[in-house]
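One structure is given here, and the rest of the page talks about it.
One chain of protein is taken out of this complex; the other chains stay put.
Letters A, B and C mark the chains as written, and numbering starts fresh at 1 in each.
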Amino acid sequence: MQLEETLKKRRQEKDILLMTHLVLGYPSFEVNRTIIRQMVDNGVDCIEMQIPFSEPMADGPVILKANQDSIAAGTTVAACLEFGREMAASYDIPFLFMTYYNIIFKYGEERFLDAAKAAGITGLIIPDLPPEMGGEFMTMARDRGIAAILIFAPTSTDERMGELNHWAAGFVYCAARRGVTGKKSEFGSEFYDYLARCRRATSLPLAVGFGIQNREDVAALIGRADLAVIGSRTIRLVDEEGPEAVGPFIASLR
Amino acid sequence: MQLEETLKKRRQEKDILLMTHLVLGYPSFEVNRTIIRQMVDNGVDCIEMQIPFSEPMADGPVILKANQDSIAAGTTVAACLEFGREMAASYDIPFLFMTYYNIIFKYGEERFLDAAKAAGITGLIIPDLPPEMGGEFMTMARDRGIAAILIFAPTSTDERMGELNHWAAGFVYCAARRGVTGKKSEFGSEFYDYLARCRRATSLPLAVGFGIQNREDVAALIGRADLAVIGSRTIRLVDEEGPEAVGPFIASLR
Amino acid sequence: MSKKGFFGNWGGAYIPEVLNQTFRQLEAEYGRARQDPSFWQEYTALMSNYSCRPTPLTYAANLSRHFGGAQIYIKREDLNHTGAHKANNVMGQGLLVKRMGKKRVIAETGAGQHGMATATMAAKFGFACTIYMGEVDVRRQRPNVFWMEKMGATVVPVKDGSRTLKDAINEAFRDWVTNLDDTHYVFGTACGPAPFPEMVSWFQSIIGQEAARQILEQHGRLPARVYACVGGGSNAMGVFQGFLGDDVELVGVEAGGHGLDSGRHASRLCGRDASPGVAQGYKSMFLQNEDGQMLETHSVAAGLDYVGVSPILSDLADKKRVRFESATDQEVIAALDLTMRLEGIIPALESSHAFVQAFKEAPELPQEAAIIINMSGRGDKDIFTIAHAFDDPSWKEFIIARAEEYRK
Partner (left out) sequence: MSKKGFFGNWGGAYIPEVLNQTFRQLEAEYGRARQDPSFWQEYTALMSNYSCRPTPLTYAANLSRHFGGAQIYIKREDLNHTGAHKANNVMGQGLLVKRMGKKRVIAETGAGQHGMATATMAAKFGFACTIYMGEVDVRRQRPNVFWMEKMGATVVPVKDGSRTLKDAINEAFRDWVTNLDDTHYVFGTACGPAPFPEMVSWFQSIIGQEAARQILEQHGRLPARVYACVGGGSNAMGVFQGFLGDDVELVGVEAGGHGLDSGRHASRLCGRDASPGVAQGYKSMFLQNEDGQMLETHSVAAGLDYVGVSPILSDLADKKRVRFESATDQEVIAALDLTMRLEGIIPALESSHAFVQAFKEAPELPQEAAIIINMSGRGDKDIFTIAHAFDDPSWKEFIIARAEEYRK
């Protein structure tokens, strides 16, 4: 089943879906395994696995450090693909790869898509690949049934959202605010207006990310978006309290 | 008796006269006294007493340091004048002041000349006062019977020597070579030619200075000059062997 | 430049979506400025009144005689205000920022030269200013940090990654995506997302325009070759643009560090260690591993110590319009030494790379030929690096004595 369908189906059963994020190989694949198990066991609907890159320009300090530590520990792209395959085979939720375009470009676009497909990955998030640069790649992904997920930003005009929607697949990732990952966002009326604009611009499910921290944040999105994305919050949690803290945290969100 | 006469008279009795130099207040007036006594006792014919100046631009390292140490020890121009008076009153040889022009300028040209006259000083050597700058001063000195002694240099042309001779009084100081005080000069045929030129340019006694160190140097001047000038050599001697070494050294020169 | 900002296979704008509008605005403003002849006039007037343009093209009689071949001319970007060609780019962008009505500028800096220039421009234009600088570079280049701060800029030491130039660029982007409404990112070289490579090259083209006119005036005809060092590529693009349409050989000189086979260098367009990649917003040749992770680079010249290179130069390399060579750290010190002794001119370590290659080739050219070396900056800003590289013992004593004083 393709990503959009899967999510829409799950959404019929819940007010709001949860998508979580982790950096592959940080602190280790072993810990990644434990964390993912806890996420799935506690009802996460979709997991975004970041293949680390040395220059994660759109990420804030927490994820940045995780990228660098993972690479320093020897994480390779091949190992990430293999780990993705293992997860997709183990759990019945969609798994996505998040990474920067150079990882894919260097691996070879087609070769990467084929490998991702073979691993059972259903979507890709590439924050530095706007459709102007990645149109061809997005078409190739679509051809293979992999959703290239696009991002709306508060700075996107209606017109721009229209352009993006043309290329978007799976769902649309709405960045809650300007800036990089890892900082708290303020949910005010301006934010809700923005989400309403997003909703009007696409029929795809809407995910909202950047700084979602707790049950209130998640609740505030009900009726306005389809997925709440938990990003650096879990990484910080694992850093501070260990992987076992993830399960209870996820459970507390909804 | 005026300086020129005095020297010419003494010269009738000796092949060559000796003029010595010391820096007033270095290492102390007390030591200056001891040194001068030994110089006179050992037959020196004329003594050049340098009033220290902070910027002795024509002096080499030994005399330079003596100037600076003397000033640092508190030597004043007034004290130098008084010491000059004491010496001139004590010994029957000509005493000269050597200093830089600023000392005189600052004291007041006339006031200085009057004070020198009163102290019994018969000549002045001012290495940074060429006649173009000091003509008027030289006339004032002459009016008071004080000889303003001029300098010939190896670089002086015959014409220049003529100009200088016009202003010269007492004797002419022939710098043996380029450069500052305190270094050994080479006495070769070029040097003798230079002395011959000096002799032709003036009827005044000729003194030769800069780097005269021992009996051979002095002997080489006999018949070519009237005074041999012993400059920094005695200062070095006092520094190294004490004031008592001066007498024997002087005695050894002739 | 194609519509999407490509030069042949290279370039583009690989930017997070949040910056889309910012880049559209920038492109529009830049487009208007290029169309508007009064803009270039305002720019050159500013550069002549505030900096010292046109900078001279100095005939190096002694070096020419020493090598006995081509006549050597040196384009004197060192005489710019702040001491390098970086001023050209920065002042041009400053005028654009004013037009866009923004009030704050940010910049990355490696050697500190671009940071100095940006802080200077910000003071002149009355903009708030934040400079991102790798922590390692902050430590190496404290004098520049001191001046930037005195000029009113905030200098932020970047503690991520290799803590050098590329990390400072990433961090500047992070600031930009956060503060895009009032902030302009003054990119320091002919790299980054479109329109930066083209725009920076445009501002730097003032070098080549002047040099082309000057060499005709002084030498009577075009030069045989033009040499420039290549970090990001802005000074090279600047001077090359004066001669792209002519029968003039253009030579870019990269940092050979400890040698092309040592793994300790920063040569992207010569040598075999670089491969096509996409990072910091643009596609070009990068020093990266098999997986696409960027490598640590090395050069005695901080300003050349960078993983990527201008996409425009990658394209000119493909087209064989520019030849690329490299100079090792050791060769650089020797060329610097010779230039100081024979001409009384102190090229920056970066610029000295261009001198190395010119010196290698001058003897083989006829005496009627002229060559131009682009001296991108002056070396006296590099006293800490150069005295260190020469391993000067009195310099070390001096520093130790100073430290003693400060310890008290």
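Heads up, the rule we're going with is that a contact is a pair of C-beta atoms (placed from the backbone, for glycine too) under 8 Å apart; a residue touches a chain by one contact, two chains touch by 3 or more.
Since the structure is predicted, the reported quantities are computational estimates derived from the model, not experimental observations.
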{"item": "Chains on display which the left-out chain touches in the complete complex", "value": "B, C"}
{"item": "Omitted-chain contact residue, chosen from C:3, C:320 or C:407", "value": "C:407"}
{"item": "Residue touching the undisplayed chain, where the options are B:180, B:212 or B:253", "value": "B:180"}
{"item": "For subunit B, the residues touching the chain missing from this view", "value": "53-58, 60-61, 64-65, 68, 71, 76-77, 100-103, 105-107, 127-130, 132-133, 150-157, 160, 164, 175, 178-180"}
{"item": "Where the missing chain touches subunit C, by residue", "value": "48-52, 55-59, 62, 76, 79, 81, 83, 119-124, 126, 139, 142-143, 145-147, 150-152, 218, 337, 340-346, 380-381, 383-384, 387, 390, 392, 394-396, 398-404, 406-407"}
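Note that only the chains that are shown with their structure count from here on.
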{"item": "Arrangement of touching chains [line / ring / star / complete / other]", "value": "other"}
{"item": "Chain whose Cα mean lies nearest the overall Cα mean", "value": "C"}
{"item": "Where subunit A and subunit C are represented by their mean Cα positions, the distance between them in whole Å", "value": "37"}
{"item": "Rounded Å distance between subunit B and subunit C, as computed from the means of their C-alpha atoms", "value": "66"}
